[in-house]
Each structure stands twice: as C-alpha cells, then as structure tokens.
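All protein chains of the complex are present and in place, except for one that has been dropped.
Naming follows writing order (A, B and C), and every chain is counted from residue 1.
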Amino acid sequence: MQQLPELEVIGSALQDNVRRLFKGSLAIRQIDTGSDNATEQELAALTNAYYDIERFGIHFVPSPRHADMLLVTGPVTRNMAEALKRAYDATPHPKLVVAVGDDAIDGGIYKGSYAVLDGVSQVIPVDYQIAGDPPSPLVIMQSLLAILDGAKKAPKQKGQS
Amino acid sequence: MNSPLLVPILITVIYLTSIYMHLAKKNNGVAGLYALQSVALVLLFVSSFLANPTVLLFLVIVVSIIVKVILAPRFFNRLVTRHKVKFTVSSYANTPVTLIVIMFITAFVNSDVFLPITDLSASNSTYVALAIAAMLVSIFLMVNRKSALSQIVGVLSLENSIVAFGIIAGLEQSALLQLGTLFDIFVWMLVATVFVSMVYRHTGSLVVTTMRHLKD
Amino acid sequence: MIIYIVVGGLLTASLLSLLFKNRVVGAAASIIAHGLGLIGAVALCLRVASDGDYIPSLFTLVDPLSALTVLIISIVGLAASVYAAPYLDREVSKGIIGPKRFRQYFGLVNLFMACMLLSVTAAHPIAAWIFLEATTLSTAFLISFYDRPSTIEAAWKYLIINSTGLLLGFFGALLFFSATSRSGLDGFVTWQSLLQQAQSIDPGVVKVAFVFVLVGFGTKVGLAPMHAWKPDAYSKSPAPVGALLSGALLPVALVTILKFKVITDTAVGGAFSSHLLMVLGVLSLLIAAFSILTIRNYKRMMGYSSIEHAGLMALGFAFGGLGAFAAILHLIYHSLIKAGLFFTAGNLRLSFHSAKIKNVSGALKVVPVTAGLFMLLFLAATGLPPFGIFMSELYIFGAGLKQYPIVTIVALLAVALVFVGFFRQVSAVLFGDPPEGAQDAKSNKWLLIPPIVLLSLVLVFSFYLPPPLLDLINEAVRRYDL
Partner (left out) sequence: MMSALASPTMLIAAMALFGIGGVGAVLLRKSDRLANYWSSAFALFGSVTALVFAVSMLASGQTFVAQTTSDSFPLLSFALNIDRLAAFFLVTISIVTFFCSLYGIGYIKQYYGRYNIGYLGFLYNLFIVAMLLVVTSSNGIFFLIVWEIMSLASYFLVAYDRHDPENVKAGFLYLVMTHIGTAFILLAFILLYVHTGSFDFTVIQAAMPTVPAHIKDSVFLLALIGFGVKAGIIPLHIWLPAAHPAAPSHVSAIMSGVMIKTGIYMMIRLFLDVLQPAPLWWGIVVLVIAVASCVLGVLYALTEHDIKRLLAYHSIENIGIILLGVGSALVFSALGMSGLAVLALTAALFHTLNHAIFKSLLFLSAGSVIHATGTRNMEKYGGLIKLMPATGLFFLVGSIAISALPPLNGFFSEWLTFQALFQGIAQTDFYIKWLFIGVTAALALTSGLAVACFVKAFGVTFLARPRSQRAEKAHEASAVMIAGMAGLAVLCVAVGVGSSWIIAQLQTIAQGVLSAGDHATLVTVTSGHILSIAEGFATVSAPLLSLLLIAVPLVVWTITRFGINRSQRVTTGRTWDGGTDLTSRMEITSTGFARSIILIFRGLLKPSLQHSVEYEDAASRLIPRSRSVTLSVQDVYRRYLYRPVFIGFIHLSHWIKNGIQNGNINAYILYILVVLLVMLGLVGVW
C-alpha cells in the first residue's frame, strides 16, 4: 500500500509526458526476439489490474505499423533477426527502440551462444535500454518515464538511418 | 357368275383354308393348304372364263396353275425336306384364342364398316365378305405364326384372297395386268424361298423370333 | 419415248453388269445410263412444264408431279451410282465384300431404278403397283447385300412387311375400279379416267379403298406405325442403297398415295383423306422424334429421319393449299438432302468401321470434309435456314395452324425434338477424340463429290427455283390439292 503513491506519481508523470509528446496516446509494439519469457511476464503485468498502464495513455498494439515505440526483448536468436529487422522497417518514423532486459541489451545469460546474436543493437539501432533480468514493472515504468523525459529534451534526436 | 353354286363353295374353301393354315402343325400341311386354296382360286378363274372366254384369261389360268398350284407348293416342300423342318413352329395365340380372333375378324368384316364394299356385288355380298375375311385372317396368320414359311404362305394366301375378291366383286383387271401381277408373285415367291434358305443358313431354324437383333 | 429410252438404258446397264465380269464395265455402264436418265428427266420436266401431260403411249402418263418425281429419282440415282463405284471399291479393298459383288450390285440397282421410273410414270394404277412391288423384289437382295445374319433379318422384315402392305394397297386399288368396271371402261383404266369417273364411285367404297391404299402404300413410304422395317433396312443396306430407298423410293410411293388421294377427294371431299394423313403424319413425327433422341446407330437415325420427313409431307398434303406446295418442295429437298446424308454416313462408316455412335467420335479430326458435310446436311435436314426445308416446314405449319392448331403445334414441337435428338448424335459423332483405328479414307474425291453436289443443289433450290420447276410444282399443286 505504500507503493501505490509511487506508482501513481510515476504514472501521472508518464501521462503528462505522453499527453505532451504523443497527444495522449503512446503506442508500443513489443517484439520478442527469443527471450525466456521472464521479461514478457513483467511487461504483461503492466497491463494487469494493478498497474493498468493503459490508464496513463500507453497501449500495446499488435502491429509495428501503429507503433511509436518498439520494446524489444530477448537476446535476438538468429531466426528472429530478419523478423526484427522487418518490424523495425515497418515502424513509421519517428520511432523509439528500447531494448528491455539484460539479454536484449547484450545477450545476458545467453551471451556467446551460437544461437543468438547477443543483443538487439547488433541488428537494429537501439535508442534506450532498460536493464534488469527481468526488470520489474515499476522499473520499466520508471525507465519509460526517463526515456520520455529524455525524448522531451531532445525532440529532434531521431529520424535517422 | 353363271354357276351360282360353284362360287360359294370355292370362296368358302379359300376362307376355310386360310383358317386351317392357323391350325396346321406340319409345314407340308401349310403348303398343301395353300395348294388347295390356289386350286379353288383357279376354279374361280375358270368359272369367270366360262362366262367370258378370252385368250388372255386362258393364259392367266394356265400361268396360275403353273405358279400357284404346282410350283409354289413344290418349292415349299423342297424347302421342308432340304432343311428337315417338318413341323412348323409354334404360334403366339393358342388354338381357342386364335379361333376367337378369327371369329371377331369375320364378324368385323360383316359389320356396317364393310357394307359399301360387300354391296358392290349385291348378289354375292356374303361371299365378298368371306373373301375379305380370308384376307384379314391371312394377315393374322403372319402375326400369329413364328415360322418364316408360314409368313410366306400368309402373304401368298392374302394375295389369293384379294384375287378371289376381285373375281367375285367383279373388279377384274385387264388380263395383261393380271399376268403382270402373276409374274410379280412368281418372282416374289422365288425371292422369298431364297430368303427362307438364307434365314435357315444364318439362324439354323425357320423361327422368325430368332431374328430380333435389330432393335431401337 | 424419252422414258422408254431411259428405262432401256438402265436395263441394258443392268444386263451388261451382270454379263461382264469386269467391274468397270458395270459401273461405267450404269453411270452412263443414270446420266442419260438425268438428261432424259430434265428433258421430260421441261416438256411437261411447257406442254402439259406427256402421254407417249397407252401405258405411260407423265403429269407434273410424276415428272418432278422422275427428276428427283434421276438426280438421286445418278448421285448414288457415282458414289457407289468408289464406295464398293473401298469395301472390296477392305475385304468387306468380294469383288464379284459389283455385278450383283449394279445389276440390281439398275433394275430398281427402272422399276421406280416405270411405276411413277405408269398410266395404270395396277401397273404402278406391279412396278412398285417389283422394287421390293429388286431391293430385297440389295438390303441383304452384305449377307450377314443382321442384314438377312433386315431384308426379311423389309420383304414381308412391304409385301403385306403392298397387297393391301393392291386391294385398295382394286376397290377404286368398282365404278369404272361397270361403266364399261373395262380393263385398261388410267389415272385420268379414274379421276373422271371418281364422282360415280360409291363414297363408302372410296373411303374404305383409301384406307387400304393409305395403309398399303404408307408402308412403303414408311409412315408410322407401318414404319418398322425402315430403320433396319436403311441401316443394314450399303450407303448408296439407303440413299435410293430414302431419296427415290419414298417419293415414288408417296406420289402413288397422292394419286389415289386426289381421286378420293373428288369423290368424298378433302376432309376424309386429310384427317387420315394427319393421324399418320403426327404419329410418324412423334415416334421419329422420340426414337432419334436416344438412338445409338447413326444409320438407323437416317431411317427415323425419313419417317419424320414422310410425316411432315403427309401433314403438308393433309393441310393442302400452301401446305401442298410446301410438301412438294419438301419432297424435293428431302430426297437430295437425305441421299447426301447417306453418302456422308457411308464415308463415316468407311473411316470408323462402325455405324454405332459410341464407336464414332472426333470425325472432324479424322475426316474433316465428310464431317463438315455431315453437319451441314444435318442442319439442312432438320430445317435450319438457309436450307429450303426451313421454308417448306414454315409453309406447312403456316398452312395448318389455323384449322388444326393442335396438330400443327404438336408437329412443330416434334420437329424441334428431332432437331435436339439429331443434334445430340451429330455432336457426339463430330467432336471429341477419335477412337483408335479410325483413318481418313485418303480419300477418293468421288466419295465426296456426290454429297457436295447434292448439298449445292439444295442450296440453289433453297433460294431460287428455276421457272420450269416452279411451274411444275404449281401445276402439281393445282392438280393434287382440291
């Protein structure tokens, strides 16, 4: 019960940022590039009744065509590399790419395996990283807030490659 | 018709022979009945000749005797002996039914329908009717009998009855034409007997019901 | 004299082919005789068209209708004999018949032709009958030409049924003399004198007589239900004989009925004979239509087609007026077309070795010219324009619709059904993949020229009737339609 205010605080800050940057609605496409599903559990928790991230204007969408942000999880298996690249291409500009979880950042515990490419940045340019194995929902939210804060400061930063 | 008694007897003979042809069990019998019928016909010619003697009519009589009385039955008998088909094959209707049908035919001929024709020769109207009845009975022979030989005899008997009708009803033709007709009949007989032989050769019997391959 | 010369020529050809073993002699002689016959027929027609009836002797009387019939017979006869030579040649080379059969064929065919010519030009009804009966005798051996069980069967049926029928016709003819014999004309009665005497015959007798004549000669024409011999005889005889039976013998027998019909009509009015003809005509049409629908043999189909056309002609004459005109036209067209159809059917048989429809397909691939001709002749036979039968059928229906609407409509539907059935079979024969062993009869062009000539003739007559021909038809209608 003590955490509730913290969640609310982060949430309303997020909401403010989303309202300002994305006219009230941030669309996220989550891409699983072969993760162990731990990060997915946490991301899924974001939409449960407790966190209910949608009330702050953040939605998970089914297609990268609709997305403002890509949340990429997993160490990028060889088979998923091409799909990741296509999803990245399909996402309209401007877009944010966030690698979520340690394995997404550099392969994590899978690092060096013959089956993985050791991190999202090996395949597509990554804008932000959210560390943790897995990061908890609150961490994710905090990170998102930080990302949006950063984006707010440097709005012309993207639109590259 | 100068001999009032002769004509009725002869025409009755023709009529009766055509009925007996239905009943005959042997092929020779059918041929014999035809010969008898032809004799009666020739005698009718003779009575006509006595009334009105001409050379041509005499010729007709002679040819008739040769063709119908002598040659035709001999052809048939030779056919029978050559092919060893002594007994004629069965008929569709049994004897009582056959007789009933013949009765009906005779009654029909004596009905109003044929009145104008039987009246052609008022004095002989009954006998005219008998001649017509003989005709129809002959056709019925062809319908009823399954033997090829009976069918030939049926056609010939039909011809005999028609000629008899012509004589009695006074519808005689020019003798020249009668000779032509006789010639036709003679050739017809030759052709028919040849065909009977061919039928026997190809089917091994004289039963016309074996010839039922040409349908639809 | 013309007619005697023609008949003499035919008989000579008959004798020559029987006497000489060389088969060229018989064929050549009969083609020459038939050619002469055609010239004679044309001359005869021109003469009758310009001068009226041609009566060279007591025995011969050629009126317009007879002249037309002579012309038809001669055309079909010439075409048949031209076709027969290569046709039989091919059958000999295929081993279907022995080489000696040439003699038999040409001997009998010439006799057959002579009998038909004599029958149709005979002045005396009984003489006409005698020669008609003689045709039965000469054709019996032509039908059994292949000497197989089935051909014997066909010929036997032909012989017995036709003899029975003709004897009935003979009886009917005799009855017509009931008036004349008493009025002292004794013996030699011509059609003309019979017609003049017609009024004095007892109407009752005339009616019965006409029934016998109709049934009797109707057998020879092939009107249903006396038609039963027709499919058998047509399918089992050699193709040119079929052409002659359908194209020449049918008109001869029909014309004989007409000659009696006009006498009957004079005596008892037209309604009686019309009604009888109508009954037989409709019956023929219906039976033919339904039979053709599922027929399995294309040569038997020709037989039913003839029955259908005989029925149509009977209807035309029954309706009278425009119908009679149309019926005579129909007679001409039908003979030419049907002969052509028989020739093409013969060609098909030569190529496919079978008259069964299920064994014949893809004719367009194997024998394109024959198949094309077959198609066109089929269209002509079933009354599609521009072929003349369309016109004649139209006139026949036009003549009948007002007075006999039901008969006409039934006839119209039956004709449509004939088309469906016929077309079904033709379609099966022409299209598809040919069976194995079918080969083009590489081809003697003389097997194709007769049907082509006949088709062209039909096409010409469909648009243009030469004035003498038209005169003859009109005169015939005037005489035979009261």
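The rule we apply is simple: a contact is a pair of C-beta atoms (placed from the backbone, for glycine too) under 8 Å apart; a residue touches a chain by one contact, two chains touch by 3 or more.
Predicted model, so just to flag it, every value in this text is computed and none were measured.
Student: So which shown chains sit in contact with the chain we cannot see?
Tutor: Output: missing chain touches A, B, C.
Student: Touching the hidden chain in the complete assembly: which of C:85, C:109, C:194 or C:215 does that?
Tutor: Going through C:85, C:109, C:194 or C:215 one by one, C:215 is the residue touching the chain not shown.
Student: Return the single residue from B:136, B:185 or B:206 that touches the missing chain.
Tutor: Within the whole complex, the residue contacting the unshown chain is B:136.
Student: Quick one: which of C:33, C:143, C:161 or C:257 touches the chain that's been left out?
Tutor: C:161
Student: Which candidate, C:92, C:401 or C:482, sits in contact with the chain we can't see?
Tutor: The missing chain is touched by C:401.
Student: Touching the absent chain in the whole complex: find that residue among C:267, C:287, C:357 or C:377.
Tutor: Per the contact definition at the top, the residue touching the missing chain is C:287.
Student: List the residues of subunit A that touch the chain left out of this view.
Tutor: 63-65, 83, 86-87, 89-90, 93
Student: Footprint of the hidden chain on subunit B, which residues?
Tutor: That gives, for subunit B, the contact residues 92, 108, 112-114, 136, 139-140, 142-146, 151, 208-209, 211-216.
Student: In the whole complex, what residues of subunit C lie against the chain that is missing from view?
Tutor: Residues 156-157, 160-161, 164-165, 168, 204, 207-208, 211-212, 214-215, 219, 225-226, 228-229, 231, 271-272, 275-276, 279, 287, 290-291, 293-295, 322, 325, 364, 379, 384-386, 390-391, 394-395, 397-398, 401-402, 408-409, 412-413, 415-417, 419-421, 423-424, 427, 431-432, 463-465, 467, 470 of subunit C touch the chain that is not shown.
Rule of thumb we're sticking to: only the chains that are shown with their structure count from here on.
Student: What's the contact topology between the chains, one of line, ring, star, complete, other?
Tutor: Contact pattern: none of line, ring, star or complete.
Student: Distance from the CA centroid of subunit A to that of subunit B, rounded to the nearest Å?
Tutor: About 118 Å, centre to centre.
Student: Centre to centre, by mean C-alpha position, how many angstrom separate subunit B and subunit C?
Tutor: Centre-to-centre distance between subunit B and subunit C: 30 Å.
Student: On subunit B, where are the residues touching two or more other chains?
Tutor: In subunit B, no residue touches two or more other chains.
Student: Which residues of subunit A are in contact with two or more other chains?
Tutor: none
Student: Quick one: in the complex, what on subunit B touches subunit C?
Tutor: Residues of subunit B touching subunit C: 113-117, 119-120, 135, 139, 142, 148, 151-152, 154-155, 158-159, 162, 165-166, 169-177, 180-181, 183-184, 187-188, 191-192, 195, 198-199, 202-203, 208, 211, 213-214, 216.
Student: Which stretch or stretches of subunit C touch subunit B in the complex?
Tutor: Residues of subunit C touching subunit B: 124, 126-127, 130, 133-134, 136-137, 140-141, 144, 147-150, 152-157, 159-160, 163-164, 167, 170-171, 174-175, 177-178, 181-182, 186-188, 202-205, 207-208, 231-232, 235-236, 291, 294-297, 300.
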